[in-house]
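Input: one structure, supplied below.
The other protein chains are all here in position, but one chain of the complex has been omitted.
Then we have chain A:
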């Protein structure tokens, strides 16, 4: 069974000193890192935008100045045509 007396026989250096599957602290840190990783993945998928790149491009285009000018031009053109048809 793992315990402080068995942990003394292991000598790790660098990152392995804190993340390993032999000593108590190392195992605890690995478990916490795994849980942290899962939590981050859940957060990432929850917070990321649900719109696709095509939708984003369309929304960007529809909110742009060029599109608004074109829309105004088209509505003016339709108004003139209707007037012409009435006459």
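Here, contacts are C-beta pairs under 8 Å (C-beta built on N, C-alpha and C of every residue); 3 or more make two chains touch, one makes a residue touch a chain; residues count from 1.
Just so we're on the same page, contacts and distances are computed from a predicted model.
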item	value
Protein name (UniProt record) of the chain left out of view, among "Transcription initiation factor TFIID subunit 8", "Large ribosomal subunit protein uL23m", "ATP synthase subunit a" or "2-oxoisovalerate dehydrogenase subunit beta, mitochondrial"	"ATP synthase subunit a"
Candidates A:24, A:39 or A:70 - the one touching the absent chain	A:24
Absent-chain interface as seen on chain A, which is shown	2, 21-22, 24-25, 27-28, 30-32, 34-35, 37-38
